[in-house]
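This structure is in structure tokens; I'll ask about it shortly.
Only one protein chain is missing from this complex, and each of the others stays in its spot.
Showing chain A:
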Amino acid sequence: MSHNRQMPDAHGHYGRFGGRFAPEALVAALDEVETEWEKARQDPAFQAELAELLKDYTGRPSALSEARNFSEHCGGARILLKREDLNHTGSHKINNVLGQALLTRRMGKTRVIAETGAGQHGVATATACALLGLECVIYMGEEDTRRQALNVARMRMLGAEVVPVTIGSRTLKDAINEAFRDWVANVDRTHYLFGTVAGPHPFPKLVRDLHFVVGAEAREQVLERVGRLPDAVAACVGGGSNAMAIFAAFIPDESVALYGFEAGGEGADTPRTAASITAGSHGVFHGARTFVLQDEYGQTLPSHSISAGLDYPAVGPEHAYLAETGRASYEPITDAEAMEAFRLLCRTEGIIPAIESAHALAGARKLGERLGPDAVVLVNLSGRGDKDVNTAAAYFGLVDTEDQA
């Protein structure tokens, strides 16, 4: 795992972004996480245990599928799907969670807290805690507990306590606020198992490192399959963990274009959006300097996306850095474009993607049209769509909604 060692700097900065904007009471805990992770990544026993879990529990390496039928809807470009949807618990989230759960045990802590939006990170965290015998509390916006009731039941089935957050906008950002409040009061025995590449240092780096395996595998798989590197890599971006997962190994490959597709919602030029790089401005949010959707006084604006997992008003600081330096490009995808790509993948490939991942698929369609049939586009299919069946069925009018109520 030697990559990109120059980023971040010792204080967690990616250029002008990142850093640590957190209460002093959490500094000792953040330092402990940083120090222990540096030790763990050098520790062969820790790495062996993690590797075994990733292989025998998660099912890594995940497959690389060529989407030949879907490719006809992408200007004929070759579309290769990195199948994180096939992981245990149904998304890329498990990679980070297993690593941090092992780290929790290594730090001698017995309790884990986490935030969740769509429920994928919450389910993955509850799963790892069940496996390792850790107490688990998941904070979830009350609004999201309604949108994702099935995932609430899954987490409870796995032994986690799910706490609905009833303050603020009652979505992911408020769940994160509440998790931080819990952490500062219980930090001596609790690890905050942060779910994305945002937050105060060292979380953006830690989460990136634990997901590095995704891009590293995909890079080898594409080379073996196609005989060369892809022309472009595409991923959806909310907080940005699955995008950093597939980008990180390709950052040194200058011939490979990196594309992050943000949740445009009803349009990045409307207030109903979650596209923080496209529509936001520089600010400090949830512990890091990054792009934030905010008003002229620095108050956070409510975000909107049809995808609960992308419904977040900021983005991880390394993405802010990649956007500013031009190493990666970020474009918005509307709810409608994402749902069209969702439908297409179901019908042409027999794969139901998460609505989050459908944003990457919609982006791949645009890239394919631009790059033409000789192009190879690698897409991170970050999660499966089982959790989204209700949303999609309602969107496409596949069920009589009155019967459901």
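One rule holds in what follows: contacts are C-beta pairs under 8 Å (C-beta built on N, C-alpha and C of every residue); 3 or more make two chains touch, one makes a residue touch a chain; residues count from 1.
Here is the rule we go by: contacts and distances are computed from a predicted model.
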UniProt protein name for the omitted subunit, picking from "Urea ABC transporter permease subunit UrtC", "Iron complex transport system ATP-binding protein", "Tryptophan synthase alpha chain" or "Na(+)-translocating NADH-quinone reductase subunit B"?
"Tryptophan synthase alpha chain"
Which of A:P164, A:G267 or A:G283 touches the chain that is not shown?
A:G283
Which residue, A:R60, A:R147 or A:K173, contacts the hidden chain when the whole complex is considered?
A:K173
Take the complete complex as the reference. Which residues in chain A touch the chain that isn't displayed?
11, 19-29, 167-168, 173-174, 177, 180-181, 184-188, 283-287, 292, 294, 296-300
